[in-house]
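Take a look at the structure below.
Excluded from the complex is one protein chain; the other protein chains are retained at their positions.
Chain IDs A and B follow the sequence of writing; residue 1 opens each chain.
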Amino acid sequence: MVEADQTHAIEVTINGERQAATVPARQLLVHFIRDTLGLKGTHIGCDTGSCGACSVIIDGKLVKSCMLLAPQADGAEIETVEGLSDGGELSPLQRAFNEQHGLQCGYCTPGVLMAATFLLRRNANPTEAEIRRAIRGNICRCTGYVNMVRSIEAAARATAGSIDAAARASAVIDHKEEEAQ
Amino acid sequence: MLLESVAYARPETVDQALEMLSSTDGAAPLAGGQSLINVLKHRVASIELLVDISRLEELRTVQDRPDGTLEIGACVTYDELEHSEPARAAHAVLADVAGHIEDQQIRNRGTVGGNCCLSDPTNNLPPILVALGATMNIQSAGGVREVPAEEFFEGYFTTAVGEGELLRSITVPPLPAGGGAGYSTVAVGADSKALVRAAAMVRADGQIEDARVVLACVAPAPFRHTGMEGALRGSEATAAAVREASLVIGEDLSPPGDVHASADYRREMARVVARRSVWQAIEQGGGRRG
Partner (left out) sequence: MTPNGVTAETVTRPAEPTEEVGQWAGQSVPRVEDRRLVQGQGEFTDDVWMHRQGYAHFVRSPLAHAKITSLDVSRALALDGVFTVLTGEEAREMCSLPFFQIAPEPAGKIEEWPLAVDKVRYHGDAVAVVLAETREIARDAAGLVEVDYEPLPAIVDTVRSADPDAPVLHEQVGSNVAWKGTYDWGDIDWALQNADNVVKIDRLHFHRFSSTPLECNAAVVHWDPGTDTVNVRSNNQMPMFASMVIGPTLGVASNRLIFASQDIGGAFGVKIGSYPQIAALALLSRKAGRPAKWTEYRTDHMLSAGQGNERVFLDTEVAVLKDGSILGFKTRAFDDAGAYLHYEPLGAVIWSQVCCGCYKLKHIRVDYTETLTNKCPTIPNRGYSRLQHLWFLERMIDIVARELGFDPVELRKRNYVQPGDYPYETPNGCVYDSGDLPRSLDMALDLIGAERWRERQRALGTGSGKRIGIGIGSTLDSGTNNFGQARIINPQLPFSGNGEAAYVKLDLYGEINVNLGTTPQGQSHETTAAQVVADVLGVKPRDVHVTAGFNQQQNTYVAFSGTYASQFAVTGLGAVKGAAERLREEIIELGAYALEAQPEEIELRDGACTVRDDPERMIPLIGIANIVYSNNAVLTPEMRDRLSLNARYVYTPPFHVPDPEAKTGNLTLTYASQIHACVVELDEESGEVEILDYAAVDDCGTRIHPQIVEGQVHGATALGIGAALYEAFEYDEQGQLQQASFYDYHAITSLDAPDIKVADIESPSPFTLNGAKGMGEGGGAPLHAICSAIQDALGPDDAVVSESHNTSERVWRLVHSGERGDPRGVTVSTRDSSE
């Protein structure tokens, strides 16, 4: 039978690591991520699900982690800003935000990076309008959004460039293999 | 802000959910939670048990039937509706409305059923569902009953869904031949808080044969403005005629006034969004004159 207790044993995979905990039913997912798991990169900026500072990706979907209860994430795969870089090596998206000055105080940035990650997975070559739509749920009070849009455009170009390069490289290999045969 | 203590359960089936909802005092269904969690954070409603229905696969599909009817599961998210091929093919305006609900995060979690069952008079989907003549399928232990969307939204935060019941799905009939749909909003900012909304379905061929005009945010629930519908019926499908017909909207409305807009402004804007939505419907249906 389904339990209706006040605490719940949950298990999640966060940035590839499995974590189990017992949480109160009323705990917000963002507090589970920040306080229980100690991942402080996910931030809180409002009470109303308006600002997006707490955005994370759950099972491939961008969501605001202050608008979910921790037990709702049971069994889910969660990605947070801490999972974006690989062993301290900045991802093309993170590099683009640095190069294009896409952040100032950095408080909204983790949420924006997650929103941009979700966008670029869905649409590798977004227009400015599509980028603006993709970060509509992330309030930034520093940048006026201008350099954020530029950063995401630059990241898309950089990623597309690497895809092109990979495609070219594999074409060369194919060609050589053909020659070899 | 933080919620009061609450219990949480995640049933495996709709039947289990119904059982929990009917057997527990203060139980309420939790779908996407994009409004409900807010309500709970601000402690303006007291709920003992949240019954999480968001993962119930039976409620999560969009299906097109051979007769052109679209059936949308209550737990289909806005994002899924926006990108659903059958939904877009049958009702592009509906898919577009879903695609302009707030932001990507909310569209990824918020559900069609939640949007309807909250019955916030400013919500996006209710007026278009009423305009399209949708049917709301409400399930209880005893079975499924059908309620026309027009009767479903009863008032501020109240719907036809009773205790021990769940909204299971929404069926939307196909547009009639020569029919088109339209939707218009005046909001505080883009894809943001609505001051007034209108949705329309119009059948026209140079002349307006039939029209459903639904206004929202100006009353406790969306409603058909039969006065404007009557004025449209039989008139020419021109911008001037639509404008003329919209003028019957006026003193009969008693919209709320608040810090975002006065009652007077909402009343005036009701005319504006009504004619914009009707005109869009005429354009979409290809029925404009000339």
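Here is the rule we go by: a residue touches a chain if its C-beta (ideal position, glycine included) is under 8 Å from a C-beta of that chain, and two chains touch if they have at least 3 such contacts.
Given the structure is predicted, the values throughout are model-derived calculations rather than measurements.
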Q. Of A:32, A:97 or A:118, which one is in contact with the hidden chain?
A. A:97
Q) Of the residues A:63, A:76, A:135 or A:156, which one touches the chain left out of the display? A) A:135
Q.
Considering the whole complex, not just the chains shown, which residues of chain B touch the missing one?
A. 1-5, 38, 42-43, 186, 188-193, 195, 258-262, 265, 268-269, 272
Q. When the complex is taken as a whole, what residues of chain A touch the one chain not shown?
A. 24, 26-27, 31, 34, 39-48, 50-51, 53, 80-82, 84-85, 88, 90, 94, 97-99, 101, 103-110, 113, 128, 131-133, 135-136, 138-149
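We take it that only the chains that are shown with their structure count from here on.
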Q | Gap in Å, rounded to a whole number, between the CA centres of chain B and chain A | A | 30
Q | Residues on chain B engaged by chain A in the complex (per definition of touch) | A | 1-12, 16, 20, 24, 30, 33-34, 37-38, 40-42, 49-50, 52, 54, 79, 102-106, 108-109, 190-191
Q | chain A residues touching chain B - in the complex, by the definition given at the top | A | 2-6, 8, 24-26, 28, 47-49, 52, 55, 61-64, 66-69, 71-72, 74, 115, 118-119, 133-134, 136-138
